[in-house]
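So that we are looking at the same thing, I have put the structure below in structure tokens.
Of the protein chains in this complex, one is absent; all others appear in place.
Should a chain be cited, it is by its letter among A, B, C, D and E, assigned in written order, with residues numbered from 1 in that chain.
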Amino acid sequence: MDAKAINYEDASPQVRAVFDDIKRSRNLPDVNNFWKYLARDPALLKRTWESVKEVMAPGALDPLTKEMIYLAVSVTNGCAYCIGSHTAAARKAGMTEDMFGEVMAVTGMANETNRLANGYRVPVDPQFE
Amino acid sequence: MDAKAINYEDASPQVRAVFDDIKRSRNLPDVNNFWKYLARDPALLKRTWESVKEVMAPGALDPLTKEMIYLAVSVTNGCAYCIGSHTAAARKAGMTEDMFGEVMAVTGMANETNRLANGYRVPVDPQFE
Amino acid sequence: MDAKAINYEDASPQVRAVFDDIKRSRNLPDVNNFWKYLARDPALLKRTWESVKEVMAPGALDPLTKEMIYLAVSVTNGCAYCIGSHTAAARKAGMTEDMFGEVMAVTGMANETNRLANGYRVPVDPQFE
Amino acid sequence: MDAKAINYEDASPQVRAVFDDIKRSRNLPDVNNFWKYLARDPALLKRTWESVKEVMAPGALDPLTKEMIYLAVSVTNGCAYCIGSHTAAARKAGMTEDMFGEVMAVTGMANETNRLANGYRVPVDPQFE
Amino acid sequence: MDAKAINYEDASPQVRAVFDDIKRSRNLPDVNNFWKYLARDPALLKRTWESVKEVMAPGALDPLTKEMIYLAVSVTNGCAYCIGSHTAAARKAGMTEDMFGEVMAVTGMANETNRLANGYRVPVDPQFE
Partner (left out) sequence: MDAKAINYEDASPQVRAVFDDIKRSRNLPDVNNFWKYLARDPALLKRTWESVKEVMAPGALDPLTKEMIYLAVSVTNGCAYCIGSHTAAARKAGMTEDMFGEVMAVTGMANETNRLANGYRVPVDPQFE
């Protein structure tokens, strides 16, 4: 029992409606802890879910590519919860172990060269303006 | 004239060999400022280029996907030089305006939800461990 | 027993003087782990406490507003210890659950739009210079 | 003339509707560059504006407090555009020079102590769990 | 003329006293912009200078080592002003071009491996606890 999370059985109708939509859209029996915690602020829960749902829908990019970008950002920021949940989501969307290794390699290299560009104070090339 | 950058005509044979490999691999008439600045430390230049070349080569992920991940990390870190150069590289690899908008949308959303997970101190769900 | 922390009974007179001032100022029976760990470097302990005390005192901003700003920064940086201690401090200073939700919502949104401004490379409007 | 921004006269009806709502809500003759750049992705523009509008509305916290939190996060992330625009917004909402100094002082101190807590690996006190 | 900076001739006696101490301690004819801007908040100016002076004084570490650590942190955070001023300070304290290259190399590598450790979710080895 976690007093800081709202479970389905204790949720208001407004929160339940969001939980139902998450479970239906993601085809899951229950929502993750992230949503149970946000449910303490029903407006935040609803707005965040609707934004995430819209942003992660297939579009010009497929869901797997989007999940790998989400993971790369979460790794850069060092958010343990997000690394856990988006590694799982990316694997569910088709990320193999080889793809995971390459996402990590690119993320690591970008974090390194970002600092080299900062430290050497490299001016932007005219063709990149 | 920029005393902090090494141009081809002033470069040592060791630096020229790296510049030649960059120009050949990337099919460019000249290297970007990033490499001209790193050239002040020939060992750093060589090691960084060889790592970038290996990491960004096609593998389990295609070059476009890798460039978009690189861009998402650079945007998260706020590295102006890297945002400029990797936006250009991603467009050259096939990123359309619609894809760019979606990379930005996912990057923005990940940065937001990373902080919501931090602030609500959400415990990792057992299935993500 | 934690060999890395200095407890009151093991503290030097200089460290005890700082601990006493913290307990008196904050009206607490004991100091938090943060201060017990910093006490390994008495000069760092003294300087940090005196700065925190001065910065967090009521001034043009009230203590609650200051604690909420402290929390927003700690959430942005992902410092778990600081999120725990400053959530507690903000609640003690009067932060309600609704206020907490709004601090999180603003913090999340700022982290998102910071990256959109970075990624779209938005030039500063003349009126903001 | 900036080919990367969408001005009102070149905007689609969908984008104009958002621009009109921003100008009306903020009582401004024109929208900032931020919105003109996001307008390249009309769905992103609409979603971001609606979220910002909802989050920044008066609630349990007043608009000035919210703007100061927004500024503290932007300063922590080093987003130059956002620091400029949210300093202006906070001043418009009533932030005095003294308040600005205190927002900076708290933001600076939080960034320092976040790292001291990280580096000394301070365990969370039981009362903060 | 910069209305946001306080120059010596326009400074209050309290601010002048700090400026004089900075010039004397650093053996400089004038203070850097950083101090002229902080002078808008005399208490912040005084507290920040006294802390910096104490922290950067020779101790268990020499001033050059301290300046290189300051630079590595500033590069990691992407603070352009701080990278400029602390590169200059480190060079004045004896940092050669070879040392600069190694500071950058270590900083870049640490930023990379920090993310690899995050992304692979590596558990802390018992001997490091």
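In the analysis below, a contact is a pair of C-beta atoms (placed from the backbone, for glycine too) under 8 Å apart; a residue touches a chain by one contact, two chains touch by 3 or more.
Keep in mind that what you see is a predicted model, and the values were worked out from it rather than measured.
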| item | value |
| --- | --- |
| Interface with the undisplayed chain - residues on subunit E | 2, 4, 32-34, 37-38, 40, 44, 48, 51-52, 55-56, 59-61, 65-66, 68-70, 72-74, 76-77, 79-82, 84-88, 96, 98-99, 101-103, 105-107, 109-114, 116-118, 120-125, 127-129 |
| Positions on subunit B where the hidden chain makes contact | 43, 47, 51, 54-55 |
| Touching residues (missing chain, whole complex) on subunit C | 40-41, 43-44, 48, 77-79 |
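Quick note on the criterion: only the chains that are shown with their structure count from here on.
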| item | value |
| --- | --- |
| Rounded Å distance, subunit B centre to subunit C centre (Cα mean) | 34 |
| Between subunit C and subunit A, distance of the C-alpha-averaged centres to the nearest whole Å | 27 |
| Per-residue multi-chain contacts in subunit A, two or more chains | 40, 43-44, 48, 51, 55, 76-80, 84, 87, 103, 107, 109, 111-114, 116, 118, 120-121 |
